[in-house]
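Taking it in order: structure first as structure tokens, then the write-up.
The complex appears here minus one protein chain, its other protein chains still in place.
On to subunit A.
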Amino acid sequence: MDVSNLLASHAAKFQSVTVEKETPLDVDAGFLTVTDLNPIDEESYKSNLEEYLQSTTRDGIQALIAALYALPTQPSPDGPLAQLPPPTTNLPRAKPLPKPKPPTKWERFAAAKGIQKQHREKKIWDEEKQEWVNRWGRDGKNKEKEDQWIHEVKANADVDFDPVQATRNARKARVAKNERQKLQNIARGQAVREERSERKTDIERTLASTRTSTASMGKFDKKLEGDKKMRGVKRKFDPTEASAEQEKSLALLSKLDGEAKRGRKDTGGDNVLNVRKAIRSVSRGRGGVALGREAGRGGARGKRGGKR
């Protein structure tokens, strides 16, 4: 029996699903992306652009679909879910990597002792009410003692002992303690960060001093790649002009003067002369400093005049 006819008709019915290219296609199933690195066929590109684009895309997508159908799947109501591998293309992140949180005191202790973290449900079963209630918060289980209508009181309790208030105080104290511990943990975390930055500046300072510790003060040292240029402290000098010097000393004097004045104001309030008012009127409202400056300048001018 000749089955070649049958086979041929079967082959005609189903078109091929295999794609053959010179350079194999680069399939990144994680990003559903396929890259065809074969050079563009110029003839067909120029003769019929749209058809050429569609056919190359079809070939590429056929390869991608084949790769996707080869992946392990899981059934779901909408159809098979292909389990994608992690992407091979590296794309830049949109935000920097999250910084790890500093461990709390308890977390450090638990790690040292090998204590596993246990998940604590927020809801807890209440036998009396026969329902799930909050462990804390609104109608929480931790307020059960405060809400009950009758309390057991020890025989030797004070006359004004209020059991409701006592349990409430105990609960509030626990909350306050937790808050305090939280703040301490935050402070400790910050201290670690400060310590690190301090250490960093320390190292930098040591490095800087070693770099200038050769006979040539580091001038003829071999330069390492990535070495930053050393920046020393720039010294600043005051101007050497007489006027600037004078101004500075006068400012100091007037500051001292001001302090003395403040002291005087405290001791004697009912002097005949109101000094502040007098200064204001003499300096035409510009204050004692300006007056002193003017006086100094006037004196200098006077001197110069004398020399002449």
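Basically, contacts are C-beta pairs under 8 Å (C-beta built on N, C-alpha and C of every residue); 3 or more make two chains touch, one makes a residue touch a chain; residues count from 1.
Keep in mind that, in the parts below, contacts and distances are computed from a predicted model.
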Among "Protein ABCI7, chloroplastic", "Cyclin domain-containing protein", "Phosphatidylinositol-glycan biosynthesis class F protein" or "Ribosome production factor 2 homolog", go ahead and choose the protein name stored in UniProt for the chain not displayed.
-> "Ribosome production factor 2 homolog"
Of the listed residues A:91, A:112, A:215 or A:273, which contacts the missing chain in the full complex?
-> A:91
What residues on subunit A make contact with the chain left out of this view?
-> 10, 13-17, 23, 30-42, 45, 49-50, 53-54, 56-58, 60-62, 64-66, 68-70, 72-74, 76, 78-84, 86-87, 89-98
